Each structure stands twice: as C-alpha cells, then as structure tokens.
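Below is the structure I would like to discuss, written out as structure tokens.
Taken from a larger complex, these chains appear in their original positions, while the remainder are omitted.
By written order: A and B. Residues from 1 in each chain.
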Amino acid sequence: MARVSGKEVVDLPSDLYIPPDALAVFLEAFEGPLDLLLYLIRRQNMDILDIDVSEITQQYMEYIGAVEAMRFELAAEYLVMAATLAEIKSRMLLPSHESEDEDEVDPRAELIRRLQQYERFKQAAEDIDSLPRMERDTFSASADLPRLPSTQVHPDVDMRDLLLALQGVLKRADLFTSHQVEKERLSTRERMSAILSQLQGEAFVTFQSLFSYEEGRLGVVVTFLATLELVKEQLIDVVQTDVMGPIHVRARTAHHEASAQADGEPS
Amino acid sequence: MSEEQLEKIRMIVEAALLAAGKPLSLDEIRSVFTEDERPARKDMEHVMVLLEKACLGRGFELVKVASGYRLQVREEFTPWVSRLFEEKPQKYSRALLETLALIAYRQPITRGEIEEVRGVAVSSNIIRTLVEREWVRIVGHRDVPGRPAMYATTRKFLDYFNLSGLDQLPPLSEIRDLEEIGREIEKNIQSSAQTIH
C-alpha cells in the first residue's frame, strides 16, 4: 500500500494495470504535479539536474491517463504540468539557434528550478514535522495553585477626569447659571460630614464638643456654619432644655442609625 | 527495586503530575507504566514519599487531596505568583466619576439627590464600588421618607488625590476652564489611539 511520505509509495510499474483502490490512495499521496514528478524522477534514479524529459513525460502522461481512465477528478495543475512537459520535450528536439538571444537556456531549466525549489520545502516540511513538538514530544509543566489571596486591583483615577465628569454633569443639570453649588464653601460641607459622623448613635452630644479650639477662630466659624446648615437641612436636632443651659446636639435620625454605623466607619 | 529504578520512577511520576495539571490517583499514576514495568502499589507509595522529599527546597510541593496526588505551588510563594494573575484594572465609568464628584462637592448627599442632578439613576454597583474603595462612606440618613443614606468622602479619598482638605478641590469656577483641558485630553487620546493603529 501507499505511504503518505511520497517517496515510498507502492511501486506502480508504468506498463502495468493499476488497481483502482491503489490509484485513489496513490493520488492522495501526492501534493501536486511537482510532487508526482519528483517521485517519478527518484524512482528512475535520475539526477534532478539531468532529467530525461522524454522518459519522465511519458511516465507522467501514463499516470494522468490512468487517473483519467478511472474518472477521478484531476486537479487542473496536473494538466498544466502535462502541457509544460510536452512543450519542454518539443523544444529540446529543436536545434538551438545561435541567433537566439543570450537568455536562451536549457528549456528544462525552469522546470528543474521549480522541482528543486519544491523539494527544498518538501524537506523543510519534514524537518519541521520532526522538531520536538508540544503535546507530542513534550508537555508543558504546570502545578496547581493553592488558594490565592484575592487581590483586587483598583483603577487609577486622575483628578482631571473627576473634574471633567463633574463639569459634564453640572452642564447637564445647568447648575452653572444658578451657582447653587458654587456658593457653598467646601470646607463647610466637609465639616458637615465630619459632624454627622461624630453624631453616630442615639446619644446627645454637647454642642461644645463639636468645636475644637486648636483650630482657631476660622475653625470655630466653619463648624458653626456647618451646624447651622445641618439644622437648616434638618439633619440634626439641637436641644436646649433650660434657658441658658447646655446645648445638646444629636443626629435627627439617630434612633435608626444602628445599622448604618457598620457601613460608615469614620476614618 | 534498586535505588536507581526508584529514582527513575520518581522522575516519571513528577513529569506525569506536572503534565496532568490535575490530581492523579495512585492507580492513575501507575497506569502510565506498561504492565511489565508497573510498580506495585507498595513501591509506588514509597516513590511518593521520595517525591515529597525531593520537593524540599523547590517552588512546589506534593499534596495529597481527595482524588489523589498533585503538585502545587508552595503557599509561601503565592504572594509572588498571584501577581501573574492580577487583572489589569478596568477604568471607572463616567457615571461613577460623576457620582464621586457630586459626593465630593455636595456632601453629605443622598443617592436621590445625586440622581436629581445627574438626571439618571445611580446604580447600586457604583455606590458599592466607591464604598469598597473606601473613598465614600455613609455619614447618616436623611430624615425623609425612606430615610436615605447620606454619603460623604473619606480621608482616603483626600489622600488619594493628594488633598489636605476638601477646600483644596478646585473651585467650580475653574471647572469651566476645564472645557479647554478636556479638549486637550480628548485630542491626546485620539492621537495616541491613532499611533496604535
């Protein structure tokens, strides 16, 4: 039986009957007309540089003929090669004219060049096939992992991106014209947040404890403004039980706060 | 069995475990040997002990799990190895940045108030992401129906942006000039995108 390596295909004497099965396998074994030609040349022990064109052409035609007789679909390339061979054969029969230009060379040259070229890559394909290959000649080594600590990587944020986002949203909300946001001192807003986190839980806190004297006059003013704003926004209760007595403050929502506390640990 | 034979079997077992990439039972390991060379279970167990010892001073160790033996990376090296699998952080969405900006400038603010300004709903994911990153926290609840949480920024937020206080945030009046900056950035992004192609 035929082997796919091409060279060692079952020997089919050109003058003998070719069994149909063998022919099918045989055709599959060839990668095209050049491959078939190489096979024929090797089988005849010819030197590729000194091909007996008429002998090779004759054998080639016999194969083509046999294939066609079996009504196998034959790739057009095989027929083109048949025509090429016929042409070379006829040109070699003609005496070469001296008057022809200097480029006149052995008419076999182009065929030989192509055969050699093809043979190189046919060999190269075999070489590549014999390289040590993953999953056939070796396997990549991998080890399992113990449970990895989950490391979450946070995206970086540029202040400019943040401001651009704000600008976009303010534009949409048309807040530039009302200046609603702009009027407020941010330090007051920050202090409002700070006071609110101080007021976690139900307990009242003395009004004084909101102030820190180390902050100086400005700090006191900011805290005072923040307190007023919180009162205005109804976020805190300010209680004075006795006239001139101590003032107490507590978050308006303190009695519902217990669950929120876990989320918002003051930093 | 000779020392030498055991060594060779140990190498084959190591190769098999590293190629399998999953635990192999003792019998599965034995099945890589042809019948006439297959070690007895007792010998195989001995080989496993040899292999375990051979993994001292290496990056991996032999571990016995329910379905058999496996080679795994030594736990002590996971801090390094896990960096191989760190996913590149995705960029934050525009919606998240807008929400963050509003919390920064308008704190304390409820989700409803953010939605009012933005004109669209704020997904819980966004709030969760900001809270998980510890840039935003709940500082109280507004005393209105539903008692919505009020959000404020944290010290971590300030630290990240190198601010000593919120008053260091650019005033809103400057933000209008940002239009200029914005165009610049867009232009840069576009030109760098072009060089990539």
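Rule of thumb we're sticking to: a contact is a pair of C-beta atoms (placed from the backbone, for glycine too) under 8 Å apart; a residue touches a chain by one contact, two chains touch by 3 or more.
Remember, it's a predicted structure, so these values are computed and weren't measured experimentally.
The shown chains stand for their kinds once each; the full complex in the file has the makeup A x1, B x2.
Everything that follows uses one rule, which is that only the chains that are shown with their structure count from here on.
We define each chain's centre as the mean of its Cα atoms; on that basis chain A and chain B are separated by 20 Å. On the side of chain A, the complex with chain B involves touching residues 139-146, 148-149, 151, 153-157, 159-170, 172-173, 175-176, 181-182, 185-187, 189-190, 192-193, 196-197, 199-200, 233-235, 251-253, 256-257, 260, 263-267.
In the complex of the two chains, the chain B residues touching chain A come out as 15, 18-19, 21-23, 59-60, 63, 70-75, 78-79, 81-82, 85-92, 94, 97-98, 100-102, 104-108, 117-119, 131, 133-134, 137-143, 147, 149-150, 152-156, 160-161, 165-167, 169-173, 175-176, 178-179, 181-182, 185.
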